[in-house]
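This is the structure I have questions about; it appears just below.
The complex is shown incomplete by one protein chain, all other protein chains being positioned as in the whole.
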Amino acid sequence: MKSIKLAIIGGGSSYTPELLEGVIAEAEHLPIKEVWLVDIPAGERKLHIIEALAKRMIKKSGLLIHIFATMDREKAIEGADYVITQFRVGQLEMRRNDEYISMKHGVIGQETTGAGGFMKALRTIPVILEICKEMERLAPDAWLLNFTNPAGVVTEAVLKHSKIKVVGLCNNPINFYKKFAAVYDVPVEAVRIHFTGVNHLIWITELYIHGQSHIQDVLTGQSESYEAANIPNFDWDMDFLQSLGAIPCGYHRYYYQTDTILKKQRAGYKNKKTRADQVQKVEKELFELYQNPELDRKPEALEQRGGAYYSEAAIQLMKSIHLDTQHIHTLNVRNNGAISCLPESACVEVNCIVEKHKITPLQTSEPSPQIRGLLQIVKAYEELTVEAATTGNKGIAIQALTLHPLIPSADKAKEILDDMLAVNKPYLNWN
Amino acid sequence: MKSIKLAIIGGGSSYTPELLEGVIAEAEHLPIKEVWLVDIPAGERKLHIIEALAKRMIKKSGLLIHIFATMDREKAIEGADYVITQFRVGQLEMRRNDEYISMKHGVIGQETTGAGGFMKALRTIPVILEICKEMERLAPDAWLLNFTNPAGVVTEAVLKHSKIKVVGLCNNPINFYKKFAAVYDVPVEAVRIHFTGVNHLIWITELYIHGQSHIQDVLTGQSESYEAANIPNFDWDMDFLQSLGAIPCGYHRYYYQTDTILKKQRAGYKNKKTRADQVQKVEKELFELYQNPELDRKPEALEQRGGAYYSEAAIQLMKSIHLDTQHIHTLNVRNNGAISCLPESACVEVNCIVEKHKITPLQTSEPSPQIRGLLQIVKAYEELTVEAATTGNKGIAIQALTLHPLIPSADKAKEILDDMLAVNKPYLNWN
Amino acid sequence: MKSIKLAIIGGGSSYTPELLEGVIAEAEHLPIKEVWLVDIPAGERKLHIIEALAKRMIKKSGLLIHIFATMDREKAIEGADYVITQFRVGQLEMRRNDEYISMKHGVIGQETTGAGGFMKALRTIPVILEICKEMERLAPDAWLLNFTNPAGVVTEAVLKHSKIKVVGLCNNPINFYKKFAAVYDVPVEAVRIHFTGVNHLIWITELYIHGQSHIQDVLTGQSESYEAANIPNFDWDMDFLQSLGAIPCGYHRYYYQTDTILKKQRAGYKNKKTRADQVQKVEKELFELYQNPELDRKPEALEQRGGAYYSEAAIQLMKSIHLDTQHIHTLNVRNNGAISCLPESACVEVNCIVEKHKITPLQTSEPSPQIRGLLQIVKAYEELTVEAATTGNKGIAIQALTLHPLIPSADKAKEILDDMLAVNKPYLNWN
Partner (left out) sequence: MKSIKLAIIGGGSSYTPELLEGVIAEAEHLPIKEVWLVDIPAGERKLHIIEALAKRMIKKSGLLIHIFATMDREKAIEGADYVITQFRVGQLEMRRNDEYISMKHGVIGQETTGAGGFMKALRTIPVILEICKEMERLAPDAWLLNFTNPAGVVTEAVLKHSKIKVVGLCNNPINFYKKFAAVYDVPVEAVRIHFTGVNHLIWITELYIHGQSHIQDVLTGQSESYEAANIPNFDWDMDFLQSLGAIPCGYHRYYYQTDTILKKQRAGYKNKKTRADQVQKVEKELFELYQNPELDRKPEALEQRGGAYYSEAAIQLMKSIHLDTQHIHTLNVRNNGAISCLPESACVEVNCIVEKHKITPLQTSEPSPQIRGLLQIVKAYEELTVEAATTGNKGIAIQALTLHPLIPSADKAKEILDDMLAVNKPYLNWN
C-alpha cells in the first residue's frame, strides 16, 4: 500500500493535536508518512507551537512520520493524498465581529447559522476555491476533507465550482452514534441512525439498536433503557418531539427556540461574554499548555473546546477511502436525489457508502412536512449564499439573508449586510 | 344550453351584491335561473337585507332570475350546478379575536396568514368538508368555487378529503391583470402574466404585453411606459426587486417587511383599530346602505371593502367552465407537478386551462431559490394546517405554527395555540 | 398589425398548393404579404411549375400577396417571420432506397419509422441545422414550423442544437379532431382529445364531446353514436383496444401488427410497388395537372397524396402565434415534464397552449405500462438517432437501430446500416 502525504490547512489551529493523536493511533492501518501543517503569516506563532508539540507526540510514538510546518501552501498541497481544511479566515477576531454585528441588529449571532454563519461563508468560500485551484494543479487526485465552517455551505461551493473530490465533515453525527451507544450500553457498531438534512440542521428519522427500532424511546421518553439526560443539550419538550416525529440536533434550537436563545445571547452580548469571547479565552489557555516542552500528548482541556470525536471522524473516513472498506459514514456530499425534496446539486449531510473510487449517498425516506419546510428554506438560503460568495453580488446577498428564517425583513438584511461588509472589506473582493 | 342553479353559501355577506351584479351583467351568456342565498341563523338579519336588495336588482334588470334565501343549506345545494362558498365561521368577531390574540403574543395578526390565518383555517375546514359531504349526496357533479379564506388552505383540505370538483378563487391575480392593462393602456387580453405560488403568496415571474416581455420595466422601474405608482401598495425597494427577479404580491410584505408591518400593527392594536375593527365599521355602514328600499344596484362604497373584481373572477370562471372555452384563469388547484418543487398533492395558485370536463394547471418555470425557499416552507405549513384541522391533533397544530416564518419558536406557538383554542372552543371538536 | 414574410423551404413540393390555399383563405386574419418558395437546383423545374400555379391562385384571389421563387435560401430566410420546412433530402428516389434496403433485410420499410425513418433522419438533420444557422443570422426571431419527416426526430435535433424557436407539425392530430367531429356530428370545437406520445406514435387517452367523456365508445365499439368504420385504417381488434385502454394512431400498426404489415410489404416489394413507387406515380400526375395554365386552385387529386388538413394545421398555428390566441394545438415541442416518463429534453407530440411569446405543453396523465414501455423505447431510439446524425458516430447509429423494436438484432442493424450508408454517401459527411 502506497504511503500517504497529508496536508492540514489551518495547521496552527488548537484542534490539530487531536488530529495528530488520531494519525498516531491508526498508524498501523493508515500509512501516513508526511504531515504538512500550513498556516498564514498571522498564524505563524501558533503554527510553530503546534509543530513543536506535534514533533514531541510523534517522537513519543516511535513512528516514522515526518512533520512539516510551512506558510507555503502550494508546497504542502503538491502531491498530497488528502488535504484537510480547518482554517478560519480572519481568525477568532472576525468571528467575534460576526456575533456582535448580528446582536447589534437584534438577531441571533452564531458562528455557522444566521447572519454570522452567512458572513463567515462569504469570507471562507473565496479562500477554499483558491485552495481547490491549487489542488487541481498540484494534487488533482487528492481528496479534500473540509471541516471549515459553515461546512455544508463551504462544501457546496466546492462541489459547484471545482472538480476536486470533496467531502464535508462534522462531529455532530459521530457524537450521536457515541451517545446512543453509551445510553444503550452497546458497541457503536450496534447503533444505526438515519439522518436527513444539511450540516448543522440534521434530523434523526430512525434509530436502530441491534436491528430493532428504538426511536420511540427518545420521542416519548418512556423507555427505561433510555435516559435523555445523557444527551447534552437535550432539553426538548416531549410533546413537541412526539409531533415532530424525529430527533433534532443541537443547532435546531436556533430555529425552534429562537426567542429563548436570543434572550440568552443578549445577556452575553451586554456583558461582552459571547461564545466568541469564551472561545478566545479557551484558545489562549490551550496555547499556553501546548508550549510546555514536557507535553507530548493531546491535553484533556482540548475536549472542552467542542470538537469531540472530530479527529475520529476524519481518520476513520480516510481509512475507509484508503482501504476501500464500503463502510457507512455521515457526510456532506452532493445530494444526487438522496433527499428527494432538495435540488440534485445541493450539498446534504446524510449516510454515505465510502469506496476508494466514490462516495455514494444513501437514499433517505421522504421527509415529513415538519422537517421538509425548514430544511428547504435553509437550503435555498445556502444556495443563495454560495451564489453571493462566488459572484460578489450584493443583491443576491440580501436575498439570502432575507430568506433566512432568523432574519426578520429585507430592510434588516440590508442593514446587517452593510455593517458586515464594512468590517470584512479586507477579506472580500466586492465592489 | 341547460339553465343553471347557483348556490351561494354565506349569501348574507356584504359582498353578495357584487356577485349579483356580475350574474346580471353576464346573463346573456350564462343562463343562471336560480340563485340560492344560504346563511346561518346568526346571519339571518343580514341575509334578508341582501335578499331584498337582490330582488330589487333583478327586478330592475328585467331578467327571469329567481332569488331564494334560506337557512336550509341542503335545499340550496340540492341539484345546484355551482356552489360558491364565501362564508366566515364565527363572523367578524372571530376575525377580531384572531388578530388580537396574535398581537398579544407579539406576532403579526392577519386574516389569512400567520397565526390568524391558521386559526381561521381550523374553524373553516370542518364546515367546508360538511358542505362537500352534502354536495356528494345532493349535487355530486356540481363545481365548488371557494372564496372562503385562507382560500388556498381551505381548497387543499377539499382536494385531499372530498371527491367534489373544487377550485379556489382570489381577486389578487385578476387585479394584477387589470392594473397592468391600465398601466400600459392596453386591453386586458394583451396582458399575459406568469404566476407561481400559493394563495396570497404569488410571485409574477413573467409579464408580457402584446407578446413582448416587460417584467424588467417593473423590476428596474426604468421604463417610461410603466408607472409603479399606479399599482397600490407597490412600495418595494428597487434593488430588492431586481435581485428577487420577480414581482411579489401585496401579502409578501408580511414576510419581506415583517418588522415594519409589526410596528404598524402594534399601533393599531393599542388604539383598538386593527383591520378587523375597520372592516366591522365598513360592514355596518354597508348594511345601512343596503336597507335603503330605493337602492337597486351595487353601491360604490362596496369597492372600499377590498373585493374588487371578485365577482368578475367568479362569473368569468363559471362562463369558461359552462361554455367550455379553454380560457386561462389563475386558480387554486391541485399542483400535479405544475410547480415542480412542491408536492403533487398540494394546492397551488397558477395559470390553468379551463375546460368543461377539467381544469389543468400549466407547468411553471423552475422557481429561483429566492422564491423557492419561502414558497416551500409556507406550503409545508399549509399541509400541516390541513392535517391539524382534519385530525384535531394539537401536536400537529404546534408543528404547523412553529414552522410558520412569522412565529418565532415552538414555545410561542404553543402559547398562541392555547389562547386561540380557548376562544374557539364552540367552533371546534377537539379534545 | 405587422405584415408577414413567409419562407417555404421545399417550396417545389406537390403539397405547396394546399398551403397556398390556406394562406389565401385566412388572408383576412393573417396578413401574409410575401411568400418565398425555396428549392434546390435538382428541384428547379418543379419549383417553377409551383410558382406559376401559385401566381395564378393569388391572381384569382385578388389579394396583394407577392410570390417569389428562388434557389437562394438565405435571401428567402432573411427577415422572414415564419419559415416552413417541407423539404425531402434526396427526393423520392432516396425514400425508395430506404424502403428497398429495409425490405431486402427483411424488416419493415417505411418513410418515418424503422430503418427507413432512421436513414431519412440522418440525411435530413444536417440540412435543417444548416437552415437554423442561417436563421440565427438572418431571422433570429422567426418561428420554424417543421413538417419534414421524421418530424419528431428532426424537431428534436433543432431543439437540442439550435436556439431558433421551433415547432414540429403533423396532420395526424388534426385528422383525429376532424374525424371525431364527423362521427359525432358536432363542430370541431366540441371535440377535445388528450394525446400522449411522440410524432407518428401518439395514443389518445381521453376523448370528450361537449365536455362528456366518450372514449369508451371507441374502445368498446358499443355506442350507437359512434361508427368506427368512419375512421380510416381503424381495424383494431376490440379486445385489444379495450385492454390497451387508449386509441392508437395509424402508425401503431407497424408495432402492433408487425408480422401482418411485413407480409403485405413483401408482396409490394416483389412487385416493385412499394409506397415510394406509388407516391412517385401520384407526384408525376400531380405535376402534369399543375402545369395546366388554366388551373388556378388546388386540384382535388392532391388530397389522395395523404396530406389532408396539413395546410390547416400550419395556417391555424401561425394565426394562434401571430394573434396571440392562447388556443390549444397538438404539436411537437420540448417535453419539459409534460410526459413525466420521458426525458425533459425530448421532443414529444402533445397538446400545447400557443401564445405569441411561448408555446407551452400541457401536462399529460401518467401513461399506463402498455403505452409507457413502447413509447420509452421508441423515444430512446430517437435520442440516439439525433446523436448519430449530429456526430456521425457509426457506433451510436448501430445502437439506435438495434434498440428499435422493428430491428431484430445488432448484427442485422449493422448490415442494414452498411448498405444504407453506401447509398447515402452523397448526403452525409461521415468518416
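Just so it is clear, A, B and C label the chains in written order, and each chain counts residues from 1 on its own.
The definition used in the following text is that contacts are C-beta pairs under 8 Å (C-beta built on N, C-alpha and C of every residue); 3 or more make two chains touch, one makes a residue touch a chain.
In this text the structure is predicted, and so the values were computed from the model without any measurement.
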{"item": "Contacts of the hidden chain among displayed chains", "value": "A, C"}
{"item": "Options C:61, C:162, C:216 or C:258, residue touching the unrepresented chain", "value": "C:258"}
{"item": "Chain not shown: contacting residue from C:42, C:64, C:267 or C:410", "value": "C:410"}
{"item": "From A:52, A:282, A:353 or A:423, residue that would touch the chain that is not displayed", "value": "A:353"}
{"item": "Residues belonging to chain C that touch the chain removed from view", "value": "237, 239-240, 242-244, 256-260, 341, 369-370, 372-374, 376-381, 383-384, 387, 393, 395-396, 398-399, 402-403, 405, 408-412, 414"}
{"item": "Sites on chain A contacted by the missing partner chain, in the whole complex", "value": "190, 192, 208, 210-213, 324, 326-328, 336-338, 340, 353, 355-357, 360-363"}
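The criterion applied here is as follows: only the chains that are shown with their structure count from here on.
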{"item": "Contacts common to chain A and chain B (chain labels)", "value": "none"}
{"item": "Superposition rotation for chain B onto chain C, Cα-based, multiple of 5°", "value": "180"}
{"item": "For chain B paired with chain C, centre-to-centre distance based on mean C-alpha positions, whole Å", "value": "45"}
{"item": "Computed distance of Cα centres, chain C from chain A, in Å", "value": "57"}
{"item": "Per-residue overlap in chain C, given as positions that touch at least 2 other chains", "value": "none"}
